[in-house]
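Structure first, then comments.
As you look at this complex, bear in mind that one protein chain is not there, while each of the others sits in place.
Up next, chain A:
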Amino acid sequence: METNSISRRNFLRVSGLAGTALCLGFYFPANAKNEELIAASAEGQSGFEFNAWMRIDTDGKVTLTDHRAEMGQGSYQSVPQIIAEELEVDLKDINVIFAIGDPDKYGSQITGGSSTIRGSYKKLLNLSATAREMLISAAANKWGVPASECYAQSGHVIHKPSGKKFNYGELVTDASKLSPPKDVKLKNISEYKLIRKPLNRLDTPMKTNGEAIFGLDKKLPGMLHAAVERSPRLRGKVKSFDDSAALKVPGVKKVFKIQMMVFNTTRDGVVVIANSTWAAMQGRKALRVEWDDSGFEHVNTADIYNAHEELLKKEEGISHKKQGDPDGALAKATRQIDVIYQTPYQSHAAMEPLNCAAYYQPDKIEIWGPIQAPDWVLNDISTKFKMPKDKVVVNMTFLGGGFGRKAFLDYTHEVVAISKEIGAPVQVVWSREDDIKQGPYRAGISYRGQGAIENGEISTLKFKMAGQNIDHWNGPARGKANGSTSEGFLKPYYDSIKNISFADVPYEMPLPNMWWRSVYASTNGFAYESFMNEMAVLAGQDQLDFRRKYLKDERCQRLIDKMEEVSGWKSRQKNQGYGVAITECFETTVGQIVKVSRNAEGKVKIDKVWAVMDCGWYVNPDIIRAQVEGSVVMALGAATIHEITFKNGLVEQNNFYDYLMPRMSDAPPVEVHIMENTADAGGVGEPGLPPFAPALTDAIYDLTGNRIRKLPFNMNAV
């Protein structure tokens, strides 16, 4: 069966480049500004380091490399879908492999910022078209005919007048000796056969029969298993531990203390090594560890938000952006609002708990795991273990979700340190409790919005944010405004509103925090778009018309028209529970309309979500729809179901029984529309998330007159 044979081959790495093959890739010379397109035959690769982004063997086998992580967002499908289009091969005939971490070959590999397609599609199109032209030239030379009489299709070059054909495998030896042409012609969108088509994902079959290999599924010969007891309170240090009971657990082999490094901090743990995951977990339970965890008792959620509020009242903060004279306009204003919005700390809680396998040997380190940034891991491990980069191999498996968490470098460092200590391959599995309680988290942020309406028009918008900055991990963020203070806010507003300011009021707190799906747009979007809805009410105007007035950019206008059309906006009745929000995230704009109503028991329920996405050039519309559908569910959880809270420095949540998740019955119907245009590609994996919470709370306001400004809130209590 074709699907099975593809899936079995997925995990065979192209270990060497023995034999002749045509390989194309980009070379990223150190310190060079532009990558240089290179081609090489496998036999003649002297001097050049090249990546096998695509490799065609003499037997015609095509291997395409996914240089980014696959954590559900679809790179495993969309990267090959781009390459196959211009290369003229059938998707069913290709083998997809994951790249190892190697920024010199692939450029940035961090799967974040929704950047896989928008960051590389032009390069991938060009690369594939170049390979195709080289294969056509090789065929034309063999036949002694002009290349213009030949074309490529389904892995063959065909001579149009005679109907003669070669398959690509027969041409690679000759093609690999040619120089890549300088300027190749790319297809117009109307000529695409694969791109912009809702093709089924190549990784679906192996995700329905248990074949897909995630980090947790990695098995190495002689591999041991480790569980780590971690401090229940933030950054606790191991004072002492008693391992006598742990060592009596059958299967437990060794217990020792370990220090995990995270940027500029360290975290203590006590490691239990065993012959199975279960034995390691049992050994961990039997440990007695005394922690020195003083110094963090003061960390309490209520205090954090009180402090935010104080700061927002007292401090002007560090200016991030300013135009006009917002303070002057506010001083003169007669109709104004001044409100505070609060967003909670959140755990990523990917379904696959953190885990990683590693084998440290004196002359080589190899890692296998669910890794979002193999290039960062490569640099980090090379530096921390003083091992040359060419002796460090970072392998990506499939990721059981990531959402930003698996781009952190703590768990990858920890497993290598453990393998070094025991001199054997080992896999560390974090428990769900570790995953929930240890962070890092999306930081809880508070916002103050001040604005005024004069003669029915916005005269001023003044925003301040207070909260932890993600840069925290790289050192204190004092003195500099958070560069993401205005993230999520639509740029066309700057053209139509005279007085606008954004300021950041830094709030230092030793809680581990980092990016979470859609990063600051996920919290900023709630504050800024909720505020626009409040301004619309103050101006006595329809929320959608209000935005149409200020978002004069043509793409925004079309997006608003589409939102209005698909949701039946104009035929809705007053106070029927319709809400609106539009946010920008990673070069993509998404507008959502949420409709709520009261059910028979009087509880508010979500009837429908309409999402309209303008992401410019795109690859697979079905993957886009799936990403937006899923983003809405994740946003629903963060807005109405779960939050991480702290009490005396302890995280109060443990597992899915107290960090609750949206379930099947919570998921609203989501209808996704994609705007058709040829603008540059924007992100897809994250931008569907930010507009949901402000659109939902706006819908609740429309239905009930109750404006919700603090997340999460209880849907059953509104």
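Worth a mention:
The rule is simple: a residue touches a chain if its C-beta (ideal position, glycine included) is under 8 Å from a C-beta of that chain, and two chains touch if they have at least 3 such contacts; residues count from 1.
Here is the rule we use: contacts and distances are computed from a predicted model.
Comparing "Actinorhodin polyketide putative beta-ketoacyl synthase 2", "Carbohydrate ABC transporter membrane protein 2, CUT1 family", "(2Fe-2S)-binding protein" or "Spore germination protein KA" against the UniProt entry of the hidden chain yields the protein name "(2Fe-2S)-binding protein".
Which of A:Gln73, A:Ser176 or A:Ser501 touches the hidden chain is settled by the complete complex: it is A:Gln73. When the whole complex is considered, the residue among A:Asn126, A:Thr173 or A:Thr277 that touches the unshown chain is A:Thr277. When the missing chain is restored to the complex, the residue among A:Lys92, A:Lys160, A:Lys193 or A:Lys219 that touches it is A:Lys219. Summary of contacts with the chain left out: across A:Val238, A:Ile318, A:Met563 or A:Val632, the touching residue is A:Val632. Touch with the chain omitted from the figure is made, among A:Gly113, A:Pro344 or A:Gly400, by A:Gly400.
Touching residues on chain A toward the chain that is not drawn are 1, 3-4, 70-74, 200-201, 203-214, 216-217, 219, 225, 250-251, 276-279, 281-282, 349-353, 398-403, 429, 431-432, 622-623, 626-627, 629-634, 655-657, 661-667, 669-670.
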